[in-house]
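A single protein chain has been omitted from the complex, and every remaining protein chain is retained in its original position.
As written, the chain order gives the labels A and B, with residue 1 at the start of each chain.
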Amino acid sequence: MDAFLTSRNVSDVLGGLASGVIYALVALSLVLIWRSTRMLNFAQGAMAVFATYIGFAILAPSTNYWVSMAVAIVAGLVLGGATERVLVRRLYGKPEINPIVAMVGLLLVLESVAAAIWSTSSRPLATPFSIVDWQLNHKPMALSPFAVYEIVTSLVVMAIVAALFQYTKLGLQLRAAALAPEVSRLLGVRVSRMLTIGWMLSTAVGAVTAVLVASNFFTGLTPSGMDGVFAFGFIAAAIGGLDSPVGAMVSGLALGVVFQFVGDYVNSNAIILVALGMLIVSLMVRPSGVFTRSAQRRV
Amino acid sequence: MIVVDDLSVSYGAVRALQSVSFEAPSGEITAVLGANGAGKTTLLRTISGLVAPLSGTVRKDDEVLTGRKTEDIVRLGVAHVPEGRGVIAEFTVEENLRLGFMIAQGSLPDALAEQYEMFPVLGERRRQAAATLSGGERQMLAMARALIARPSVLLLDEPSLGLAPLVTAQLMQQIRDLCAKESLTVVLVEQNASSALRIAQRAVVLRVGVVVANDSAVAVRDDENLRQYYLGMVE
Partner (left out) sequence: MERIVGSRLSVGLSVTAVVAVIVVVLSSSTRLAVALALGVAVLGVGATFVSLTAVRRDHPVATRALISVIVIDLAIFLTFRVSATSNSNVAIGAAMAIVLLGLSFLTGSSGQISLGNGAFMGVGAFTVGIWAEHHPTTPLVAVLVLATLAGALVGLVLGIPATRLRGPYLAGMTLAFAVAFGAILNMFSSWTGGDSGLQLPTAVVAPHWLASFFGPTASSLTTSSAWLADISIVVTGVALFLMANLFASRIGRAMRLVRDNDVAAELVGVSLPRARVIAFTVSAAYAALGGALWTLINNSVSPSTYSFVLSITILSLVVIGGIGTIPGAIMGGIIYAFSTGAISWLTAHLGLNPQGNVASQLDGIIFGGLLVITILFAPLGIAGLVRHGWRWWRRARPTGIVQ
């Protein structure tokens, strides 16, 4: 059993899940916004990083990790809501490239402002759990307390979001506003408020993601630290189907495992090429996403 | 009671409604009739605040509706079942009803039970996605979803569209019973003039945005000119 748990393939699966949950969270927060506003939030990573800086760089370094995490989440809620109210609201009904351009502009502004205030050098975050892998019979197991914390936190966030959407009055209104805005208004749903709440939620999920990414010893917190993660998260969301939250999360997890194997058996630089290749193949075979039931999208 | 006073609406340069005035009394069905493009749907959309008028006002009893947001007008008790029913296909029957109950007070289980009693077929399919319902069942769901919040005004846009004649007849009967029982103000937009006139007490006939008749349903039904030229009712 011990030998099995420390074997190369099991290690790859465990390590893959730890990064897969991150892609799943990014994909989830992209899907949340895509479903309600038909926009891909290209500034998602930058907004998440900015919220994380607010939680971890403005407060004194000695601040409790959980306090910082909570501040980052609140900052995400505020930043997401403000972005929707100030910027996104003016882009509804415009040609499809306008929101893309605007969100890329916001990405550049946020990353540059973060670098101007906090510099581009990496800032290590104190982690509540050890990042050293557990040992089994003096062999490392590719799983650390931090990785477990990362996986559990991500799953909890996903469960909270799912429960919110499925079982609460707010979730019902959020889903209705995304699916049928005009009908929802006729039933008294305050649709524009729902859009704001959707952006708040998505950015808060992003903030948790960025905290987890930055807590990782190897990366630390940098202004552009989420660019690569965002790219993988987008690929996961596009493969799973931008309309399917479950699809986005499952494909995020699956991609994490696949990438871990590629990195281990081939070369870590090859991961992104494999990712691009998978995206290309999946767009050609199932343009509307692997987990989207109806192929309503126009080709 | 709904009072529409001198209402004009335009889409860009196109005038959709021109000085439309009429009253829809409580406990009665007011049929709004006219050909395609006469402005019937625009009228309902203006009453529920989806379209802002150029001039004129809409009142419900003593409250001015004009200038308010749709979400607030709904909360004043004006339920609007839009053209094509507006059932959310991805939602289950019960989720659609829960959404309709959102602005209401009181107990959700009681309200659901009441609707399932009125529309038993919905109770049988409460866990099914609305997409799986037939046209008639969808219309019932749309009605139940509007009624569950206990509105005092019901705006119905082409409820008979796409329904078989027998189903339409049943539906019309149900609308009439509801109206009497709950003392509702019903504004019924219909292309199918004969079935609407059968249950309505009053009728307003529109022609390219202008009111050409505003009278009792009986009077409109018996006016040979109206029947031939505006309602397309040829025996």
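Everything that follows uses one rule, which is that a residue touches a chain if its C-beta (ideal position, glycine included) is under 8 Å from a C-beta of that chain, and two chains touch if they have at least 3 such contacts.
Values in this document were obtained by computation on a predicted structure and should not be read as measured data.
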Touched by the hidden chain, restricted to displayed chains: A
Omitted-chain contact residue, chosen from A:Pro124, A:Gly171 or A:Gly228: A:Gly228
Touch with the omitted chain, as defined above, among A:Val10, A:Val113 or A:Leu179: A:Val113
Omitted-chain contact residue, chosen from A:Tyr23, A:Phe42, A:Trp199 or A:Phe291: A:Phe42
Chain not shown, touching residues in chain A: 39-40, 42, 87, 90-91, 94-98, 100-102, 104-113, 115-120, 224, 227-228, 230-231, 234-235, 238, 242, 267-273, 275-276, 279-281, 283-284, 287, 297-299
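What we mean here is this: only the chains that are shown with their structure count from here on.
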Centre-to-centre distance between chain B and chain A (centres being mean Cα positions), rounded to whole Å: 44
Chain A partner contacts - residues on chain B that touch it in the complex: 48, 50, 70-71, 74-75, 79-80, 82, 86, 88, 90-91, 95, 98-100, 102-103, 145, 149
Chain A residues within the chain B interface of the complex: 169, 172-173, 175-176, 179-180, 182-191
